[in-house]
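For this depiction, one protein chain was excluded, whereas all remaining protein chains were kept in their positions.
Then we have chain A:
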(Lines give C-alpha, C1' and ligand atoms only; values in the text may rest on other atoms or scores of the structure.)
Protein backbone atom coordinates (compact mmCIF):
# COMPACT_ATOMS: atom_id res chain seq x y z
CA UNK A 1 0.00 0.00 0.00
CA UNK A 2 3.05 2.31 0.14
CA UNK A 3 3.29 3.80 -3.32
CA UNK A 4 4.85 7.17 -4.14
CA UNK A 5 1.90 8.11 -6.42
CA UNK A 6 0.15 11.44 -5.87
CA UNK A 7 -2.90 11.26 -3.57
CA UNK A 8 -5.43 13.93 -2.54
CA UNK A 9 -4.11 13.86 1.06
CA UNK A 10 -0.57 14.44 -0.16
CA UNK A 11 -1.68 17.35 -2.31
CA UNK A 12 -3.40 18.94 0.72
CA UNK A 13 -0.32 18.44 2.95
CA UNK A 14 1.87 19.95 0.25
CA UNK A 15 -0.34 23.00 -0.16
CA UNK A 16 -0.61 23.52 3.61
CA UNK A 17 3.20 23.36 3.90
CA UNK A 18 3.53 25.78 0.98
CA UNK A 19 1.19 28.33 2.59
CA UNK A 20 2.80 27.79 6.00
CA UNK A 21 6.31 28.38 4.68
CA UNK A 22 5.27 31.52 2.82
CA UNK A 23 3.56 32.80 5.98
CA UNK A 24 6.67 32.05 8.05
CA UNK A 25 8.91 33.81 5.55
CA UNK A 26 6.73 36.97 5.41
CA UNK A 27 6.56 36.98 9.22
CA UNK A 28 10.36 36.72 9.41
CA UNK A 29 10.77 39.63 6.97
CA UNK A 30 8.31 41.78 8.96
CA UNK A 31 10.09 41.00 12.22
CA UNK A 32 13.54 41.70 10.76
CA UNK A 33 12.87 44.88 8.77
CA UNK A 34 9.96 46.84 10.27
CA UNK A 35 11.18 49.15 13.07
CA UNK A 36 10.18 48.25 16.61
CA UNK A 37 8.28 51.47 17.18
CA UNK A 38 5.88 50.77 14.31
CA UNK A 39 5.22 47.25 15.61
CA UNK A 40 4.67 48.59 19.15
CA UNK A 41 2.20 51.17 17.83
CA UNK A 42 0.22 48.32 16.27
CA UNK A 43 0.06 46.67 19.69
CA UNK A 44 2.42 43.72 18.84
CA UNK A 45 5.02 43.93 21.62
CA UNK A 46 6.08 40.33 22.34
CA UNK A 47 8.80 39.70 19.74
CA UNK A 48 12.26 38.17 20.21
CA UNK A 49 15.21 40.54 19.96
CA UNK A 50 16.05 41.59 16.41
CA UNK A 51 19.61 40.40 17.09
CA UNK A 52 18.34 36.88 16.41
CA UNK A 53 17.06 37.82 12.93
CA UNK A 54 20.73 38.03 11.91
CA UNK A 55 22.22 35.55 14.38
CA UNK A 56 20.08 32.53 13.48
CA UNK A 57 20.87 32.46 9.74
CA UNK A 58 24.56 32.94 10.53
CA UNK A 59 24.46 30.06 13.02
CA UNK A 60 22.72 27.90 10.41
CA UNK A 61 25.28 28.60 7.68
CA UNK A 62 28.23 28.01 10.01
CA UNK A 63 26.61 24.74 11.11
CA UNK A 64 26.29 23.65 7.46
CA UNK A 65 29.96 24.47 6.85
CA UNK A 66 31.07 22.60 9.96
CA UNK A 67 28.80 19.73 8.92
CA UNK A 68 30.83 19.17 5.75
CA UNK A 69 34.07 18.94 7.72
CA UNK A 70 32.42 16.88 10.48
CA UNK A 71 31.05 14.32 8.00
CA UNK A 72 34.46 14.00 6.39
CA UNK A 73 36.05 13.48 9.80
CA UNK A 74 33.45 10.93 10.91
CA UNK A 75 34.03 8.97 7.72
CA UNK A 76 37.76 8.95 8.31
CA UNK A 77 37.31 7.86 11.92
CA UNK A 78 35.00 4.95 11.07
CA UNK A 79 37.32 3.57 8.39
CA UNK A 80 38.87 0.42 9.77
CA UNK A 81 42.64 0.81 10.40
CA UNK A 82 45.02 -1.35 8.40
CA UNK A 83 45.67 -3.72 11.31
CA UNK A 84 42.04 -4.57 12.06
CA UNK A 85 40.41 -7.90 11.23
CA UNK A 86 37.43 -6.02 9.77
CA UNK A 87 39.42 -5.56 6.55
CA UNK A 88 39.54 -9.33 6.15
CA UNK A 89 36.33 -10.77 7.56
CA UNK A 90 33.14 -9.92 9.47
CA UNK A 91 30.42 -11.59 11.54
CA UNK A 92 28.44 -12.84 8.57
CA UNK A 93 31.48 -14.47 7.01
CA UNK A 94 32.49 -16.12 10.28
CA UNK A 95 29.03 -17.62 10.90
CA UNK A 96 28.30 -18.76 7.33
CA UNK A 97 27.27 -22.37 6.78
CA UNK A 98 28.94 -24.48 4.13
CA UNK A 99 26.41 -25.85 1.67
CA UNK A 100 27.03 -29.21 0.05
CA UNK A 101 28.31 -29.17 -3.50
CA UNK A 102 25.63 -30.39 -5.97
CA UNK A 103 26.34 -31.59 -9.47
CA UNK A 104 24.87 -29.55 -12.36
CA UNK A 105 23.79 -26.76 -9.98
CA UNK A 106 25.14 -23.23 -9.63
CA UNK A 107 27.41 -23.19 -6.56
CA UNK A 108 25.92 -21.40 -3.54
CA UNK A 109 27.02 -17.86 -2.80
CA UNK A 110 29.66 -17.72 -0.07
CA UNK A 111 32.44 -15.54 1.26
CA UNK A 112 35.77 -16.87 0.00
CA UNK A 113 38.63 -16.62 2.55
CA UNK A 114 41.33 -14.14 1.67
CA UNK A 115 44.08 -16.79 1.50
CA UNK A 116 42.20 -18.60 -1.28
CA UNK A 117 41.57 -15.36 -3.17
CA UNK A 118 45.26 -14.47 -2.98
CA UNK A 119 46.35 -17.86 -4.25
CA UNK A 120 43.94 -17.56 -7.17
CA UNK A 121 45.08 -14.05 -8.12
CA UNK A 122 48.79 -14.02 -7.49
CA UNK A 123 50.21 -17.52 -7.59
CA UNK A 124 49.43 -19.07 -11.00
CA UNK A 125 52.21 -18.55 -13.54
CA UNK A 126 50.80 -17.16 -16.80
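Going forward, a residue touches a chain if its C-beta (ideal position, glycine included) is under 8 Å from a C-beta of that chain, and two chains touch if they have at least 3 such contacts; residues count from 1.
What we mean here is this: contacts and distances are computed from a predicted model.
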### Summary
Matching the hidden chain's UniProt record against "phosphoglycolate phosphatase", "Origin recognition complex subunit 2", "AP complex subunit sigma" or "PIGH acetylglucosaminyltransferase" returns "PIGH acetylglucosaminyltransferase"
## Note on the structure
The missing chain sits against chain A at residues 79-80, 82-85, 87-89, 94, 113-115, 118-119, 122-123
